[in-house]
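One structure, as structure tokens, below. Some questions next.
Presenting chain A:
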Amino acid sequence: MTLSRRNFFIKLGKSAGYIALVASLPKIAWAKWNEAAFHANNLDAAIKAKYGDLSLADNAAVKLSAPAIAENGAVVPIKVKSDIPNVKNISLFVRDNPAPLVTTLHLGPTTDTDIQIRIRMGKTSDVIAIVEADGKLHRASQQVKVTIGGCGG
Partner candidate 1 sequence: MSDTFKIKVRAKSKKGVVKAKLLVKHPMESGMRKDTEGNLIPIHHLKELTVKYKDETVFYGEFGTGVSKDPFVAFSFKGEPGDSFVVDAIDNQGKTGKAEVVIK
Partner candidate 2 sequence: MRTLTYSVMILVLVFSFSSHLKAEKSLINSAETARLEAKKLGFEWSTTSALIKQAIEALEAGDKDKASLLAQKALKEAQNAIKQAKYAEENWQDAALK
């Protein structure tokens, strides 16, 4: 439903006409933050709000790297890489966070599917990366253990 709006930005890069439009209406870009998806309080709802009914399947071509045991849940380094062609965006979810959607990173046509980000995890949970390409969703998951520290070593 809101697909066209979501992909608006990426399309911008491909069309000079749209660039002219965005130059005159720069605020449009900021309207895109997906409120429903970020406010969803469970994983399924967040994915649904983000991606609607696009087909979703695990795909080993999505390389998610996350620590098996997070040194500190406040700062968990995550990497996502893939050689799947035509990737539009990558979303990261933490299943057991109060709001599972952490981020959506949209990639331009010349941008590699190779990102790093540091995320927060309240407790041990699955981390899920979803890569959207050609109208399909490709998923990789990994559990990250979060232990509560005492003195910090």
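What we mean here is this: a residue touches a chain if its C-beta (ideal position, glycine included) is under 8 Å from a C-beta of that chain, and two chains touch if they have at least 3 such contacts; residues count from 1.
The set was built so that all candidates are chains of the complex that A comes from, given by their letters.
All of these numbers come straight from a predicted model, not from anything done at the bench.
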### Task
Spot the contact partner of chain A in this complex among 1 or 2.
1
### Message
Which residues of chain A touch candidate 1 once you look at their complex with the stated criterion?
### Response
9-10, 12-13, 19, 29-30, 32-34, 38, 74-76, 92, 94, 97-112, 114-120
